[in-house]
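Have a look at this one.
Only a single protein chain was left out; the remaining protein chains are all shown in position.
Labels A and B are assigned to the chains in the order they are written; within every chain, residues are numbered from 1.
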Amino acid sequence: MKKVLALVLALCMVFALCACSVSTSAPKAEEETAAPTEITLWTYPIGGWGTQETVDALMAAFEADTGIKVTVEYLTYADGDDKVNTAIEGNAAPDLIMEGPERLVANWGAKGKMVNIADLFDDTDKKEINPAALAACFADDATAYEYPLVMTAHCMAINKTVFEAADAMQYIDEATHTWKSVEDFEKAIAAVYEHTGAQVGAVYCVGQGGDQGTRALVNNLCGGTFTNPEHTEYTWGSEENIAALKKLYDNPAIAFDSGIAGGDEIALFYNGTLNVAFCWNIAQQLNPNTANTGAAKTASGDDIMFLAFPADGAAKLQGGIWGFGIFDNGDAARIEAAKTFIKYFCDSAKTADAVKAANYFAVRDTAEGADLSTIWADNDIMAEYNVLMPLLGDYYQVTTGWAEARTAWWNMLQAVGASDGSVEAISAAVDQYVNQANGK
Amino acid sequence: MNTNRLDANAKKKKAYSIFSAVVVIILAILFTFPLYWIITGSFKTGAEINSTVPVWFPSEWDMGNYQRLMTKRTAPLFDMNIPLISVSAFGYTLNLGGLTITGPTVPAAIRWLINTVFMSVGSMLITCLTAAMAGYVLAKKRFWGKTIIFSLVVCAMALPKQVILIPLLREMSALNLYDTIWAVIFPIVGWPFGVFLLKQFAEGIPTEMVEACRIDGAGEWRTFTDVMFPMIKPGVGACAIFTFINSWNDYFMQLIMLTSNKNLTISLGIATMQGESSTDYGLLMAGAALASVPIIIVFLIFQKYFTKGITMGAVKG
Partner (left out) sequence: MSTKKISISQKSRRLMIRETTTSYLFLLPFLIFFVMFVVYPMFMCVYTSFFDATMGREDIFIGFDNYKTLFNDEVFWVALKNTLIIVIVSVPVTCAFSLWVASAISKMHVAATSAFRCIFYLPVVTGSVAVTMVWKWMYNNYYGIFNYLGNKTGLLEQNINWLGDERYALGCIILILLTTSVGQPIVLYVSALDNVDKSLVEAAEVDGATELQAFWKIKWPQMMPTTLYILVITTINSFQCFALIQLLTLGGPNNSTMTIMYYIYYNAFKLYKYGYGNAMGVILAIIIAILSAVQFKMGQEK
């Protein structure tokens, strides 16, 4: 017994030494030996970039071509930010991170944690990349914290089979994937509500995951905006937005649900409990659900149709831009390797693979001569989704205080949901949180 | 008349004991239900999970959830990094190359389970050893600074760990321990409950016995290992059980300190799965079953020791 105990203890100590050495030795080792550099990449679930199988294949190809080994960690939207924040505080931030400018530029970049990669953009790149995406990646003229890869427009979705049964498809322009008007949206929801006798949609408000959906819903409904055009102030306290919140509150078929998050809403939509989903984009449209009934189907096999958010006039869709940024870990060799990585996946003949993996649209039509405009030619759903891309609205996620604003947003939705629904109560809740977002 | 009253009393007593037995049984069913729901849920298909009418028992035992759990993420079974050793002398530098040993790739859930066991057992062993040594001298020795140390121990015991999370995180990163299992183990070991407990136990051992051993010429260390340790063994057992359960359940420290997929514990792993783009209760239940069933089996096997340990901890603590 004693011997066993001693052995176990000894083993523990050995393990301890080894484990400690992992972190202590790692950076030094690289400085001394120019041998194969290892870098780390953390990705959010951006289409296939959140699936280990897909990413492993890409990384294997990258290692074969460049000799750089990439260790990948997968984050989720529910706790990914917390993880990166603790890692930064713990001096263990990854070399590369894949997400959008709202985090890379407006948050971590603004806090001085990212490497300026403006030198990666040459004049051709600047011409090729979609101007909106390019602008979002630059903090100022000479400072870029992100190299964009793909973009999309976030949208909503309906259970087409149920809508047809409820005779609600007449309110939808199927060719352009838009609602004919806000009134038609309300009529359609009412028709489905009458048909099923159950709640149709939910304004989910636990946490910030998927909040682009609730933001776009509220902003479009009465023509409000989330920030001013200069991106200096949050304007979701405007009358239009309050009116929109009131409309949603008063709609008997749509509930403010402080018990579910964006991911729960999608699960409920897949299983047929809800018949509209506000947290949707092309990646969900392409991914089969867990019941494996196929892409663009619910668990029971109903058809899913993606739609722009209801608006009078052209809807302004919330854009999603994703790319890579480099955390400043003070190691020149690793930063160099990370830049090689970005060049390889975002601006080379290999970019097509990276874009395809993401299931989104490339931010450019050509990269170093390679044609990217036709990579989705054989994919009907993607081709169809293209109709939404012109509706892309202002990319306001780079406004100062974005992290605070996001947190304030879902807290505000909860407060509205818990209020008595009077205009005064709603505007009181909105005012309180919009002031918090604006740092007042 | 007197017997009548006694009779009535006995009847009442009997009725009450039947009533209480029934209530306890109902409560017991309610208490086991979540576990039952985890285990059956992990075998249900998506449709059964999401059905508004609960499926009390899976119609067929579907392994899909476990399949997804096992294929979703992979991680090396173990990995060790032997640091680069470089020796410099007389202007020459000898590099004994750094070496990383990586185990075969397995489903990440397996690695998480291994990490969890390693963390719990590791903190348990180290805590027992350090706490027994410290408890012994705090109980049996007179030395300068004893009162200060002991009052610090008592004060720290009531402090919730979460309070110190921010400084602790900064410290771990300065020590290069962030995102290693040790960052979770060390604060548990530093937690003074074990010391307090074992000090109480050691106080119950007659001082004469310790002194007799010293007079026989045994060294301090021998006295500790041969006399003291065997006598406070029950206390060490209680300390072991407390530390084990605490570290197994210590979600908070793990959440703050661990980030890499390969370093997660099973609780943290399941919690992470919750945040996937669409909530999948089947997958979550499979993870929960994997996290809880092993420890429940351990608990049932060592049930007697658990109860004994808990009671003893309380009597002395």
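One rule holds in what follows: contacts are C-beta pairs under 8 Å (C-beta built on N, C-alpha and C of every residue); 3 or more make two chains touch, one makes a residue touch a chain.
These numbers come from a predicted model, not from an experiment.
Contact with the undisplayed chain is limited, among B:Ala131, B:Val210, B:Ile232 or B:Leu258, to B:Ala131.
Across A:Asp82, A:Glu239 or A:Asp371, the single residue that touches the chain missing here is A:Asp82. From the set B:Ile38, B:Ala75, B:Ala109 or B:Val210, the residue in touch with the chain omitted from the display is B:Ile38, counting the whole complex. Among A:Val192, A:Ala337, A:Ala403 or A:Val430, only A:Ala403 touches the chain left out of the display. The set of chain B residues touching the chain not shown comprises 9, 13, 17, 20-21, 23-24, 27-28, 31-32, 34-35, 37-38, 41, 49-54, 126, 129-131, 133-134, 136-138, 141-146, 149, 152-153, 155-156, 158-168, 170-171, 186-187, 189-192, 195, 220, 224, 245, 248-249, 251-252, 255, 266-268, 270-271, 274, 281, 284-285, 287-289, 291-292, 295-296, 299-300, 303, 306-307, 310-311, 314-315, 317. The omitted chain makes contact with chain A at the following residues, 81-82, 85-86, 88-89, 111-113, 205-207, 255, 257-260, 268, 271, 273, 403-404, 407, 410-411, 414-415, 417-418.
In this section, only the chains that are shown with their structure count from here on.
Chain A and chain B have centres, each the mean of its CA atoms, that are 36 Å apart.
Of all residues in chain B, only 45-47, 50, 52, 68, 72-74, 80-84, 86, 95, 97-98, 118, 121-122, 125-126, 129, 166, 169-170, 172-174, 176-182, 256-257, 259-261, 271-272, 274-283 touch chain A in the complex they form.
By the touch criterion stated above, chain A contacts chain B in their complex at residues 5, 8-9, 12, 15-16, 18-26, 28-29, 32-33, 45, 50, 52, 73-74, 76-80, 83, 86-87, 89-92, 209, 261-264, 266-267, 270-271, 273, 284, 289-291, 299-300.
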